[in-house]
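Let me give you the structure first, and then I'll get to my questions.
Here the complex is missing a single protein chain, while all its other protein chains stay put.
Moving on to subunit A:
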Amino acid sequence: MDTSNPAPFVNAELLKRYPGRRVRCVLKVVRAEGNSSLSGLTSDGLHISVKQVPSVASLSQFVEVIGVVDSDRTLRAEICTNFGDTFDMSSFNQLVQMANSEYQSLFI
């Protein structure tokens, strides 16, 4: 298992901490733009856009995007995984906050 480049859990406000780095984020799909972009809502309630999404049409309501941070509000997708149509964003947001502060050593 390749553990050389772990992708930390992020939400919108944490994107700016990892510019150009690979991160993972769960989004609620708001709108598909074209056939390879989407606009989504992060677990902290902000909109970000994702480019280079493979097969936008077959995505469920909640999607995990693993990709590179392009700007404070955009991601360039590498892998998208369907997480179904129900997902507890508030618990996930707490996970993201904990994984990036006091429990960071457990994750990275």
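Convention: a contact is a pair of C-beta atoms (placed from the backbone, for glycine too) under 8 Å apart; a residue touches a chain by one contact, two chains touch by 3 or more; residues count from 1.
Criterion: contacts and distances are computed from a predicted model.
Per its UniProt entry, the chain excluded from the display bears the name "Replication protein A subunit", taken from "DNA excision repair protein ERCC-1", "Palmitoyltransferase", "Proteasome subunit beta" or "Replication protein A subunit". Panel shows subunit A; residues 12-14, 16-17, 44-45, 88, 90-91, 93-94, 97-98, 101-102 of it touch the chain omitted from the view.
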